[in-house]
Every structure is written in structure tokens, then in C-alpha cells.
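Encoded as C-alpha cells, the structure appears first; notes follow it.
Only one protein chain is missing from this complex, and each of the others stays in its spot.
Presenting chain A:
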Amino acid sequence: MKSSLDENKPIFLQIKEQIEDSIINETIKTAERIPSTNEFAAYYKINPATAAKGINELVMENILIKQRGVGMFVTDNAKEILINKRKKIFYKNYMDPLKKEATKLGISNMDLIEMVKMEGIEDEN
């Protein structure tokens, strides 16, 4: 979890994304309990209703399931659902800005492809 939140973005969205990231990178695993609304509120000093909104959206998307009186838990398919969702927006969130910047700098598509490959080689060395 991040140490603080960004005031420029809706807080409930940031809470939602933090939980999503934790599930994708398995900081919080399947069937584990996520921090409660109050824990989020105390940690980030945010309004509990705002934290609850982020968590509730994840319940609607079947990422989390509520067990009355116990807390919120990560569903069995959570990671899979999230990865599919993130793949769908990958182009828009990462490729679009990448290509726009490349066009601005006069980098061709071929050059871009070369760069993608190059990074991979460097990593292996």
C-alpha cells in the first residue's frame, strides 16, 4: 500500500486501485481478508464513507465478497478478473501515450518495436 494518497484523484478510486494492485501482485492472496473500511480510514486519515465506496465497487465486480461480521475477502477469481480488466485497458493506458510521445519525438513504429526488444535483451544480461 502507498504511504499517502493523491488529492488530485477521487479517493475511492485510489483505494480501489490499491486493493486491486495488492491482489494482482499477491500481497493479499485469494480468500484472504482485506483491511476494513476503518483500517483504511485510519491509515490514510480519510473519511470512512469514501473508503467504503471503493471497497463496495470491488464487491459489485466480484473481486471481494462480504462475510457479515467478519470482513471483506478476496474471491477465488479475483486475480483473473482483474488481470483481464487491466489487459483491456492496457492499450489505452500505456500504448496510446507511448505512441503519442513517440510521434512527438519522430520515433517510428519500427524503432519502437526495436526498443521493446532491446529492453528485453538488456534485462537478460
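FYI, a residue touches a chain if its C-beta (ideal position, glycine included) is under 8 Å from a C-beta of that chain, and two chains touch if they have at least 3 such contacts; residues count from 1.
Please note the rule applied: contacts and distances are computed from a predicted model.
Looking at the choices "Malonyl-S-ACP:biotin-protein carboxyltransferase MADC", "Fe-S cluster assembly protein SufD", "Heme exporter protein B" or "ABC transporter ATP-binding protein", the name in the UniProt record of the chain not drawn here is "ABC transporter ATP-binding protein". Contact with the undisplayed chain is limited, among A:Ile23, A:Ile46, A:Ile63 or A:Ala78, to A:Ile46. Panel shows chain A; residues 5-13, 38, 41-42, 44-50, 53, 100 of it touch the chain omitted from the view.
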